[in-house]
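What you see is the complex with one protein chain gone and the rest in place.
Chain lettering (A and B) follows the sequence in which the chains are written, and residue indices restart at 1 in each chain.
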Amino acid sequence: MLKLLEGPQTLGRGKVFWSSFLVVLAGALTYPLFADSYDVGNFAYFLIWIFMALGLCLMWGYGGMLSFGQTLFFGIAGYGYGVLAINMGGGTATIVALMLSVVLAMVAAGILGYFMIWGGISGIFFGIVTLSATLVLAFFLGQTAGPEWHIGSARLNGFNGMKGMDPLTVGDFFIEGSTLYYVMIALIVIVYLALRMLVNSGIGNVIVATRENPQRAEMLGYDVRKYQLLTFVIGSGLAGLSGALYTSWGQFITPSSIGLPAAAMPIIWVAFSGRSDLTATLVGSFLLLFGFQTITVYSQQAALVLMGALLLATVMLAPQGFVLGIGKFAADWWSGHRRREESPVMAEAGRLQSEET
Amino acid sequence: MALVEVKGVSKHFGGLTAVSKVDLAVNAGEVHCLIGPNGAGKSTLFKLIVGLYPPSQGSILFDTVDITAERPYARVQRGMSIKMQAPSVFKELPVRQNIRIALQERLSGAERIAEEDRLLTLLNLGPDSEKLAGALSHGQQQWLEIGMALALKPQLLLLDEPTAGMSPDETFKTGELIKSFNAEGMTVLVVEHDMAFVRQVAQRVTVLHLGKIFARGDLKGILQDEKVAQIYLGKTHAH
């Protein structure tokens, strides 16, 4: 099993890579010892979104399915967590609420994905159907201001959003601040490593084969629709995990987390980072979230203009992603220096670009 | 015994009839060639057998099971394996991974790696195994795809113009390869218009003309059939 952590579908292997991985992890784990709790909370906030980015990376970079609906599933699970946590009465039940809300997002993805994939929708239509569904959910939630819109005792509350749910709780202990931060770090490590194993496994082989040439993959005996649905459900479930954690973190969620421009954000993170590699997406998304949040403090519009410009610049200048490009360059330089001692670290990075998908 | 049976199959595209009431039986253990001039409906018939189109009429049986309604992957799982006309490989993946994707359902671990090596050597792709498949020459891509088709260890190998774009030397080697697999018991159906290649590999031949079966029989009989020569062979004797 552990062998699958490295493989043809992921960049980064060997001692150098994993030592850097451990150094970064150690840095992340000791960070709360040096920083004040406000900064730790903010840091946890950036980390929330990483799952959604990794999910999109899996679907788009590996599976070749560009979904514009990450915030749809973010919203379903985010509101789902709220509704469940309010109705189940907080406490340890919030952990159950988190899990159920992610399952809810995955079921929704299963249904939508079934209709699209079995209906033969691919390419740009996959994007605009998922985006349409996302916008309709956002509009709908925006219309639910009246008191008649409630699920159990949870009021949807229109544009002002749902609030009043408990954060994740174990017994009487709220998972907040640095505890939440450690939970996030643990979840990210688990998800990141699990995704690496998935894409390097036999299933991952079929997922990338389907991206490259669905007909050929089918001619090798694979029902590609099932693999696409699996990819879509996992990717959307990760968006759902982000959504549920987001609601738990701030104890509120509004339709603006779902509609435009929110729906564009995961795409910008992943495109900028390099959709074809999980590590590039992890690093790049974090950097962008950090930068975006820093600018948002001064002007949210300016931050969004910048994000739009970044997206435009990415597709015009580095369609395979800036972080991946830089990473590749650094790795080439490194392996150039140590060619005799190490096998090429990222020699095959070029293959990852597939402009025509 | 017939491994594949095509019974009264027709295919219309709008007003055009590409294949009309065709009956065809491919017997287990033979190399069967499907020939005919351009536009005869060979590729359409091939795609009907593979499952890329549903037929307008008729049924298709594999090993006595009706597979008319099955999608291509299900047919492959039953023991067919397919090589399409244009090279169709995973261009952005390394050569070895292409083979691996074909092998992984059947073998795992050291066994799989040994089989990968064997196939790569057989196809003369050993030195290029870490290259991206898209970087191979056209002929090499054809070989790689044949290798992927063989990796499934099929009962029936379906090849649509496998030698298109190959040099005469490569074509000959491909023919020998097909014969060696046939000798081990694999049934082969080839759509081909290179008559030299047909002479090299075919045991039985079916001639398709204007969407209908024009003639069928063993290789010798077909080569001597004057009507066939008129519609088809006469034109290709030149090369």
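Note that a residue touches a chain if its C-beta (ideal position, glycine included) is under 8 Å from a C-beta of that chain, and two chains touch if they have at least 3 such contacts.
The working rule: contacts and distances are computed from a predicted model.
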Task = Among "V-type ATP synthase subunit B", "Fe-S-cluster-containing dehydrogenase component", "Branched-chain amino acid ABC transporter permease" or "Cytochrome c-type biogenesis protein CcmF", go ahead and choose the protein name stored in UniProt for the chain not displayed.
result = "Branched-chain amino acid ABC transporter permease"
Query = Any idea which chains on screen the missing one touches?
reply = A
Request  = Touching the absent chain in the whole complex: find that residue among A:Ser19, A:Ser37 or A:Ser299.
outcome  = A:Ser299
Remark   = Full-complex touch with the removed chain, picking from A:Leu4, A:Met59 or A:Val129, is A:Val129
Query = Of the residues A:Val40, A:Ala105, A:Leu278 or A:Leu310, which one touches the chain left out of the display?
reply = A:Leu310
Task = For the chain that got dropped from the picture, name the residues of chain A it touches.
result = 66, 112, 114-116, 118-129, 131-133, 135-136, 139-140, 143, 259-261, 264, 267-268, 271, 299, 301-302, 304-305, 307-316, 319, 355-357
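Please note the rule applied: only the chains that are shown with their structure count from here on.
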Ask   = What residues of chain B sit close enough to touch chain A in their complex?
value = 50, 52, 71-74, 76-77, 81-82, 84, 88-94, 97, 100-102, 104-105, 130, 132, 145, 148, 152
Ask   = For chain A, which residues count as touching chain B in their complex?
value = 8, 202, 205-206, 208-209, 212-213, 215-224, 348, 350-354
